[in-house]
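To keep things clear, I will list the structure first and then write my remarks on it.
A protein chain is absent from this complex, but the other protein chains hold their places.
And now, subunit A:
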Amino acid sequence: MADTDTGVQPKRTGLTRTQKRRLSRGAQYAVLAAAVIAFALTADWGRLQNQFAQPEIARQLFPDLITVALKNTVLYTLSGFVVGLALGVVIALMRLSSVGPYRWLAGIYVEIFRGLPALLIFIFVGVGVPLAFPTVQYPGGTYGKVAVALGLVSAAYMAETIRAGIQAVPKGQMEAARSLGFSPARAMVSIILPQAFRIILPPLTNELVLLFKDSSLVLFLGVTLEQRELSKFGNDLASQTANSTPILVAGLCYLLITIPLSLVVRRMETKALREIR
């Protein structure tokens, strides 16, 4: 617990502030050490290694882990991100439109797609729509389906981020552009949006991290062997080998992408803070 300097005369316990702080920190380390020791003593290490870290099984995962699973995860995520970004810009502009119905439609879209579980939207896009419109084909087959599903989900979040970014650009920028003779649309594209995207680059990258994880929902669409991404791949091989090593390796592959992205976001945020001066 932190010391609370409320200005009230503190009770004298006979300990100085430094002593108290040292005592508190010592207690916390003691709890941590006890937990680690307890885990190390009770865990069946042989069994754990057998279940999660069998080098032989891990080796079997290559090269498909990279050339199929990781590749597909990246493809699904990026295509979903592109669709979501494009749709998100449109919805953000609709939310800021002077035409009432556009604002309402965009608001309804955001509320619906933020409120529903992503899985439900995957099933709707992957199963519901093809049944309802048998003649409609997604371009790119499964890839198109995933891009649409991920795009629909992420667009709702990105639209709110983009709208906030547009509103964070000072009003004087639009006035300066208009007074130079820019039309509203041209000012938006040439002057406002480039600045807005600079502002929202960190939250957009966070959205990309979230999408990497959401791409695992492809699992529920029924995909061919070549279309498997990391989660489906790991799951399939775990059942084939009756061992959890593939799950662990697939998990590491996600972290391989998401952790560097998070670091990039943090760098961008500190840089942005410095630029505000």
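Criterion: contacts are C-beta pairs under 8 Å (C-beta built on N, C-alpha and C of every residue); 3 or more make two chains touch, one makes a residue touch a chain; residues count from 1.
Following the convention adopted for this analysis, contacts and distances are computed from a predicted model.
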Quiz item: From the names "NADH dehydrogenase", "3-oxoacid CoA-transferase subunit B", "Binding-protein-dependent transport systems inner membrane component" or "ABC-type polar-amino-acid transporter", which one matches the UniProt record for the unseen chain?
Solution: "ABC-type polar-amino-acid transporter"
Quiz item: Looking at the whole complex, which of A:Ala30, A:Ile112 or A:Ala176 touches the chain that is not displayed?
Solution: A:Ala176
Quiz prompt | Touch with the omitted chain, as defined above, among A:Gln19, A:Gln137 or A:Ser190 | solution = A:Ser190
Quiz item: On subunit A, what residues meet the omitted chain?
Solution: 170, 172-173, 175-183, 186, 190-191, 194-195, 198, 275, 277
